[in-house]
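The complex is shown incomplete by one protein chain, all other protein chains being positioned as in the whole.
So that you can tell them apart, the chains are marked A, B and C in the order they are listed, and the count of residues begins at 1 in each.
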Amino acid sequence: MKEQMLPAEGKLGILLPGLGAVASTTIAGVIASRKELAKPIGSFTQTGHIELGEGKGDRYPFIKDFVPLAALEDVVFGGWDIYEDNVFQAASHARVLDQHLLNAIRPELEAIKPMKAVFDRNYVKNLDGTFIKQTATKWDAAQELKKDIETFKKENNLSRVVIVWTGSTEKYLEQTAVHETIASFEAGLKNNDAAIAPSMVYAYAAVSMGVPFINGAPNLTTDIPAIVQLAHKTKTPIGGKDFKTGQTLMKTIVAPGLAARSLGVNGWFSTNILGNRDGLVLDDEENFKTKEVSKLGVLEDILRPDLHPDLYGELYHKIRINYYPPHGDNKESWDNIDIFGWLNYPMQIKINFLCRDSILAAPIVLDLALFADLAQRAGMYGVQDWLSFYLKSPQTQHGEPAENDIFKQLNTLKQVLRGMMQEQTQEAPAVKRTKVTEKVI
Amino acid sequence: MKEQMLPAEGKLGILLPGLGAVASTTIAGVIASRKELAKPIGSFTQTGHIELGEGKGDRYPFIKDFVPLAALEDVVFGGWDIYEDNVFQAASHARVLDQHLLNAIRPELEAIKPMKAVFDRNYVKNLDGTFIKQTATKWDAAQELKKDIETFKKENNLSRVVIVWTGSTEKYLEQTAVHETIASFEAGLKNNDAAIAPSMVYAYAAVSMGVPFINGAPNLTTDIPAIVQLAHKTKTPIGGKDFKTGQTLMKTIVAPGLAARSLGVNGWFSTNILGNRDGLVLDDEENFKTKEVSKLGVLEDILRPDLHPDLYGELYHKIRINYYPPHGDNKESWDNIDIFGWLNYPMQIKINFLCRDSILAAPIVLDLALFADLAQRAGMYGVQDWLSFYLKSPQTQHGEPAENDIFKQLNTLKQVLRGMMQEQTQEAPAVKRTKVTEKVI
Amino acid sequence: MKEQMLPAEGKLGILLPGLGAVASTTIAGVIASRKELAKPIGSFTQTGHIELGEGKGDRYPFIKDFVPLAALEDVVFGGWDIYEDNVFQAASHARVLDQHLLNAIRPELEAIKPMKAVFDRNYVKNLDGTFIKQTATKWDAAQELKKDIETFKKENNLSRVVIVWTGSTEKYLEQTAVHETIASFEAGLKNNDAAIAPSMVYAYAAVSMGVPFINGAPNLTTDIPAIVQLAHKTKTPIGGKDFKTGQTLMKTIVAPGLAARSLGVNGWFSTNILGNRDGLVLDDEENFKTKEVSKLGVLEDILRPDLHPDLYGELYHKIRINYYPPHGDNKESWDNIDIFGWLNYPMQIKINFLCRDSILAAPIVLDLALFADLAQRAGMYGVQDWLSFYLKSPQTQHGEPAENDIFKQLNTLKQVLRGMMQEQTQEAPAVKRTKVTEKVI
Partner (left out) sequence: MKEQMLPAEGKLGILLPGLGAVASTTIAGVIASRKELAKPIGSFTQTGHIELGEGKGDRYPFIKDFVPLAALEDVVFGGWDIYEDNVFQAASHARVLDQHLLNAIRPELEAIKPMKAVFDRNYVKNLDGTFIKQTATKWDAAQELKKDIETFKKENNLSRVVIVWTGSTEKYLEQTAVHETIASFEAGLKNNDAAIAPSMVYAYAAVSMGVPFINGAPNLTTDIPAIVQLAHKTKTPIGGKDFKTGQTLMKTIVAPGLAARSLGVNGWFSTNILGNRDGLVLDDEENFKTKEVSKLGVLEDILRPDLHPDLYGELYHKIRINYYPPHGDNKESWDNIDIFGWLNYPMQIKINFLCRDSILAAPIVLDLALFADLAQRAGMYGVQDWLSFYLKSPQTQHGEPAENDIFKQLNTLKQVLRGMMQEQTQEAPAVKRTKVTEKVI
């Protein structure tokens, strides 16, 4: 192990603001996996491998055997919510997991009770919580959150804590002056500036304590200078935005493939139907806008119409999300992609993804929590853009353009892990083959 | 340019055995592109770029400006067919391209007349040609092909010739003793060994003359020791098999994406409907088998069930091709993919690709011809597995496992091109980013 | 022929307010059919048959041989538009029909020039016309339309005229006091009442002259008491609303099938993408609402949740229309239908309809025009609900519930035709069979 890397000693607390479908599925899955009732499929940290050594790799260990991650046995969950339901109740209500699996781990789930949330309906019009901190200012709210974190750490005898935002999408906000510096932000907290959304209060509380914070929603949250500066000041890893689950996941898989083959794209229509709480929140136009902005950028970055005007200069990209209660958490997407090839002849691709929102999000929550903790122990702080593999709209360092191609994102993630462990970073697999080719010749 | 690389001086002949839909679409497209009536979309050599330099690349030239490819202006087409139709007639009959475009280049297309084919209905039961060489032995047929090639070269004043097989899928053959050595193969030619299919006769003729030969069908053809040995002896590039067009193209895009995310796959059902001559040929069971074997291997190589038994150990992969005349050349595929994620919960992906067989294949024919010629001028010979990007079932050197992941294939292709031009081979993009991350810290 | 039925003597003028994609496709198709360049497929009047006689029918003549319809040779087209383009220009711009077909009938199409439209952007925000009547009041506009109709009739030496609205969807309006009586409506015309949309001005002008008027958009138009009363006063056939083309057509086919089998439905999500002028108009929320109301009622009428609460009591029906320019007139719909069967087990049906808006609408325009003319000659007037077969949201007599099941609609249409010609109305086909069964016994 790298010298400066701290080992994963003691217990790791994972705090989740928003104990709804995604959070309860994550928690239940980790507990079920510990009891060997189920497998943490979809989690790269738990089931993935990494190629090490020359060429295509002569070693291929599990990620969890290669880097010193916290073990599932050492993880303790907690969180906040706007309803008082414990995690068993929340998971039962979410109807994602089979009730019989939930019953088998009922005591563990019932033991996890939310702390009162920081919430303001002005940012999420379609929800109305009942279990909410009453404070005069956002500054006071942040102080209470800090106390919550400390109490949680102490009561559970934890050595480290990380936070992953699993709460709702907030209404669309743009960066303003109050977000510019730590000082302006703290002043804003004190005078209840409307540009400071609840998720920012959580991020501020966490980062000011040195607790890593990853944002799974498309909200600004950590993507403002004030929080980035604070993260550098307190040497804390941060990251975001928006878990890359169903439709965007497919998009960042398929688009690089079309680009690889120099196939043109002149239209991409994406629609979604989902009936969970997330769908309800996004049924409001202001909240949808936040999501839409997060999702729209993906294609442009991958296809680069600026460099390939003949292929992508006319691309029309439209995204719709529809609240559709019959589907519950079983989010379904349908994409129509209008492509063209040789002599501009048109062709079409239709993709229908019958996915499950929380099933796809849960392993992402787990991986991001474990990697954020790892980063902190490795002495890395500020924006962790090497985790963009998991995110729809990656926050980058210094305003660099985001990488959205999932294959390049995965390469980056692996290279960083190799770097951490002082393994040889791998050249693109082609190189060695080329040499072989030439030797033959 | 690399010192030992020969320049692209003079004219390049591209000979196509099988002047049907794919070949005529390729030829018409190149001519139309030369006249600026259309664009060669989908051709990496004509529209693609390559990243050069440090990190994400500080230069991004067109491929055709980077490596010394033959220019479209310098290309001359010819070929063989089992029908006497000229290319205008063949293209009109194929109904792939708009008749008005064909009319606009009618004289150029009419001028290209097939030479008599080497054909044997025992290998393609559903076709019955009328324009076929009558020879006593396969050896004699090879001699006639060699004469054809020489005549073509001379009459058109060419400096170089390459051959890309655009003919039909032949019936399933397995490697036998006759394929083992040059000597056994030549003996087989002379005594009309049944294990020597017509496509092998073409490959033998070409390679024995030092003419590069690329195989676009799933037939064995060049994938036998005799031809490989001959290619080394005559220092000729060879490659194959089977153009990667519609459904398999999508498969090698999507499967790496699922693997990236550690999502399990327990079923993948692929069906195709097409109504062109290719569909008719594949309606015969023996010919379909050749295709099926070519298509089936793809998933196993990408997903590696041996390394990830929890994710892919139960994978059931089924492929069907159906002759369906109403669609003509508009091949359509439908895939159902049964995946599973967190705690083994099932999800499904359906992909419906309304493609056009020849539109997708034509730029591949062009690129393979140009790259095969480039390889020869670069002094590369034997199996050109760096071109696997274009192929469904890549023939490899020394029995190495094939790489089917399209993103890795593209990396390889680019690395080889960089190597040819003595540019720095690129590390995976992650590396530089990591260092930046660490510097910030 | 029925005694009181007037024969189809002389020429029939068909006037179309809105000479866009649908109208120009209709006109071009009729002209091309007259010249035998193409066939009027999809037109029940031109290609359909009718069963006559006992049981399953012992005769099966063409509709056009059974009832005295105007012949295509006797039809003369005209219309109004907000752009000055002649029909050749309009059809070329619409990009529905192949340009070579249009060129073949160019003189006939160029000869059809629009008259200036009655238009008000307050009702169609996303369009902005340049060829519009300038009048002080809506009353004056109606007088000008009446003059247009008379002039058209005289100049073309017509014996009869009908009007089919092929213009845009207007913004959502509800019935108000001004629509209640002829008198209140005429007063409203004179004082420019905002509740009188342009389409109503056309309807008023037509019906006051005894010219049949059928409404192909979801606008109220003729569906107000004032116009119904006027139709009875002037003995004029009227009808509407909204041509039943793509998605709703499929819906009224599939829903009766599910109901037949007592399969439950708890969700039906319908989305559309289209890029023609219709799509642009519906991109505005107020105009979409008019369409949505028209489309939403269909399921409830067919499935009758009031009578089958166990099966349809929980039905959630959502419709979306998206403006998507890459598709032009090639409207595409995608439906997800959540059904349930035995013991409430869920199943899903997905329907993807790659249709062409104007190709589906054109034969409807023709049939409605010919049948409206036939009705008038048969002495039928007021609301022609027997034509609901062609309409998404049928206007009915006396507020009766609409019939939306396409199979019942077709039965009705045929029964009315049989009645007109004093043929025996057919019993449901079962009856005779039953008797046979009993005879056997």
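The definition used in the following text is that a residue touches a chain if its C-beta (ideal position, glycine included) is under 8 Å from a C-beta of that chain, and two chains touch if they have at least 3 such contacts.
For clarity, every value in this text was computed on a predicted model and none was experimentally measured.
A.B. asks: Going by the contact rule already stated, which one of B:35, B:147 or B:320 would touch the omitted chain in the full complex?
C.D. replies: B:320
A.B. asks: Of the residues listed, C:256, C:297 or C:328, which one is in contact with the missing chain?
C.D. replies: C:256
A.B. asks: For the chain not shown, which residue from C:24, C:43 or C:294 touches it across the whole complex?
C.D. replies: Hidden-chain contact among the options goes to C:43.
A.B. asks: Which chain C residues would touch the chain omitted from the figure, given the whole complex?
C.D. replies: Contact residues on chain C toward the absent chain are 25, 29, 32-33, 38-44, 47-49, 60, 97, 101, 232, 235, 249-250, 252-254, 256-258, 260-264, 307-308, 310-311, 340-345, 347-356, 358-360, 362-363, 379-382, 384-386, 389, 397, 403, 406-408, 410-416, 419, 425-431, 433-438, 440-441.
A.B. asks: Mind pulling the chain B residues that touch the left-out chain?
C.D. replies: Interface with the chain not displayed, on the chain B side: 266-267, 269, 271, 273, 314, 316, 318, 320, 322, 324-327, 332, 334, 336, 338, 350, 352.
Here, only the chains that are shown with their structure count from here on.
A.B. asks: Per the definition of touch at the top, where is the C-beta contact count highest among chain pairs?
C.D. replies: Chains joined by the most C-beta contact pairs: A-B.
A.B. asks: Using the average of all C-alpha atoms in each chain as its centre, how far is it in Å between chain B and chain C?
C.D. replies: 51
A.B. asks: Quick one: report the Å distance separating chain A from chain B, using the average Cα coordinate of each chain.
C.D. replies: Centres of chain A and chain B (C-alpha means) sit 40 Å apart.
A.B. asks: Taking the mean of the C-alpha atoms as each chain's centre, how many Å separate chain A from chain C?
C.D. replies: About 50 Å, centre to centre.
A.B. asks: Could you pull out the residues of chain B that touch at least 2 other chains?
C.D. replies: As it turns out, chain B has residues touching two or more other chains at 350, 352.
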